[in-house]
Every structure is written in structure tokens, then in C-alpha cells.
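A single protein chain has been omitted from the complex, and every remaining protein chain is retained in its original position.
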Amino acid sequence: MTTTAATANPDTHTGITNAKLGVWLFLCSEVMLFATLFTTYIVLRLSATTWPWGWDALNVPLGTLNTAILITSSVTIVMAYARAYDKDLKGFRFWMAATLFLSFAFLVVKGFEYHGEFSKGIWPSTSVFYATYFTLTGLHACHIIGGIIVNSTLLRMSYKKECWEHPLFLGRVEGAGLYWHFVDIVWIFLFPALYLI
Amino acid sequence: MSKASNAEHDAHRPNVKAFMIVFGALLCLTLLTTAVSRMHLEHAAAISVGLLIAVVKASLVAAVFMHLWGEDRLIHRILYAVAFFAVFLVSLPLMDAHLLTPLKTDRAPVASQHPDEGK
Partner (left out) sequence: MSDAHGAHAHGPTSFWRKYVFSTDHKVIGLQYMITAMVFLMIGFCLMLLMRWQLAWPGAPIPFFGRLFPADLAPNGVMSGEFYNQLGAMHGTIMVFLGIVPFAVGGYGNYVLPLQIGAPDMAFPRLNMASYWLFLVGGVVMLSSFLMPGGAAQSGWTSYPPLAVINPGQTVWLLSMVVIITSSLLGAINFLVTAANMRAPGMTLWRMPVFCWSELVASVLLLLAFPPLEAAAVLELMDRVFHTSFYMPAGLFVLGHPIHVSGGGQPLLWEHLFWFLAHPEVYVLVLPPMGIVAEIIANNTRKPLHGYKTIVWSMIAIGVMSFIVWAHHMFISGMSPALSNFFLVTTMIISVPSVAILTCLIFSLKGGSIRFTTPMLYALAFLPLFGIGGLTGLPLGLTVTDIYLHDTYYVIGHFHFVVVTGSILALLGGTYHWFPKWFGRKMNDTLGKIHFWGSVICMIGVFAPMFPMGLAGASRRLYDPTAQVHNLVVQPLNVVSTVFAYGLFLFQLPFIWNFFHSMFRGEKAEENPWQATTLEWACPSPPPHGNFEKTPHVRRGPYEYSAPGRKTDYWPQGDPA
């Protein structure tokens, strides 16, 4: 429909599909959400009397591993999009499954990290630093779970033949990819902010 | 999609080679930023290096994976607008909490000036 609209009335049409524009607008709101969280982080950190160095307070090797996992998942989902673009069914399913596997791996590693802290008696209420750490990484993990739901839905849909004839399917894969990359970018900032500096 | 638009469509064709280069760069930068952090540089230097590397990594992801490079101008404009508002969201509370703190009214002179205070 969007393509026919593009030919029918170019003067009232942006040329960007509804799904893509919608995802970008959603990401805009997400930018504001995480901007708020980073504001909180900066304000609290500057007003804190002490702020621990990440290597003393957190498990940096696990954090680095998670960064690598998330970066890799960003590549796999963009590969899934590239395969879907060429209407390569099997390739799409392989890369999408890989993405899902990596996102679960991320959550498992995160679980180990949290477990390590809890077993040391560290909770969000321990200090402002840990409150920030648990809340920010927790909200990020919620976004990962959201991405898993979207990606697994797409993977399930791809087993139906007609989805490949559906003009919007590729757009949905693209939108899911955009969201996933955004979640990756958030982690790219969270990682140094909490673990490294 | 009709055949006529195929040529235009190919400009958006996913560039797998670029993805792989960016992937390598991202992994290297991750190791680099962790290594630099391990050195436990002085505060300002550590923050600037960490932030710089994060910005480079995020830009790579946004430009190549999210294909913002060569994206429609409308989306660029939307993002500029959001950046504009986000700058205020971050900077003004920060200015209130810290940057302008020395300008906050000092209690002592107020107490001495006001007849009811300091009695």
C-alpha cells in the first residue's frame, strides 16, 4: 500500500514506509528515555562523595564478554536482513536464530553477573552506584527481552510461505534490526560508563 | 516493487563487506577500551578516552548497521530535532546540580542581611 501511495501522491508522502518511520519515531522516544537515565547517572555521580572504579566494584571481564556478544548479535541481525533482502529463506532463519541465541547468551551472562553481586551481599540499595548499575542494566535487559520477543516472532513468521510474499515483511525485519542496533548502542555507552570509567 | 524502482532499491542493498569491517573494528575497539581502562588512567583522561571510543563505536553502528549513512533526509532531520531537545534535557539539570553551584546564594550573607535570620 505504501508503495502505491508513493506513486499516487508524492506530494503528501514521505517516501519512507510506515513501519520504518514508526520505528524511528519510537527510537527517538527511546533516546529521550536513555538520555534521562544518563542525566541521572551524571548528576548522581558528580554529587557523590565516592564513586567506585568499575574494576573494583563489578565483573569487568564478564562485561567485556557481554559487549562482544551484543556486538556480534548486531552483526548477525544485519546479516539476517541482508539474507531476507535477497529472499534467502534459509539464510535468514540461520542468522535470526543466531541473533536469538546470542541475545539469550547475553542474558545468561548478565544473570551470572547479578548472581555474583547478590552472593556478595550487594543489592541496588547498597549505594547510589549499585542502584544506578542495577537499574540501568536492568532496563537495558528489559529492552533485550523486548527484542527477543520481536525477533522470535519474525523467525516464527518466516516459516509461513506467504510472509515472503507480504510486502511488509522485509520492512518488519528492517525495523527489528534498527531496534536491536539501538539496544546495542545503548550498551556501548552503558559499558564504559558503569564498568570502565 | 516494480522493476523501474529496482535500480533505486539497489542503493539500499545491504553491504556485507562493510558489515564485516565494522564488526572487526567494533571488537578491536571494545578490547582497546577495556585495556585502556585497566591502566587506571587519571580521572579526566579515562573519561575522555572511554567516551571517545564509545562515540566512535556508536557512530559505526548507527552509520553502517542502521544505514544512517545515505538515509533519507527526513530521518536525519528528526534525529537532529531529538538531539536538540536531548541536549537541554541533559544539560539544564546538570547545570542546576553542579555547574552553577558556585553561583547559588550563599547562606551566610543572606542571614546577616535579613533581619529575621541569624538571631
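Chains: A and B, in written order; residue numbering restarts at 1 for each.
In this section, a residue touches a chain if its C-beta (ideal position, glycine included) is under 8 Å from a C-beta of that chain, and two chains touch if they have at least 3 such contacts.
Just so you know, these numbers come straight off a predicted model, no measurement behind them.
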Sole contact to the chain not displayed, among A:L65, A:L107 or A:L168: A:L168
Option from A:A131, A:I148 or A:C163 whose C-beta touches the chain left out: A:A131
Interface with the undisplayed chain - residues on chain B: 82, 85, 88-89, 92-93, 95-97, 100-101, 103-105
For chain A, the residues touching the chain missing from this view: 1-2, 5, 8-9, 11-14, 16-18, 21-22, 25-26, 28-30, 32-37, 39-40, 43-44, 47-49, 123-128, 131-132, 134-135, 139, 166-168
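Here is the rule we use: only the chains that are shown with their structure count from here on.
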Complex contacts: residues of chain B adjacent to chain A: 1, 13-14, 16, 19-20, 22-23, 26-27, 30-31, 33-34, 36-38, 40, 46-47, 50-51, 53-54, 57-58, 61-62, 65-66, 72, 74-75, 78-79, 82-83, 85-86, 89-90, 93-94, 97-98
Chain A residues within the chain B interface of the complex: 3, 14-16, 21, 24-25, 28, 31-32, 35-36, 38-39, 42-43, 46-47, 53-55, 60, 64, 67-68, 71-72, 74-75, 78-79, 81-82, 85, 167, 177-178, 181-182, 184-185, 188-189, 191-193, 195-197
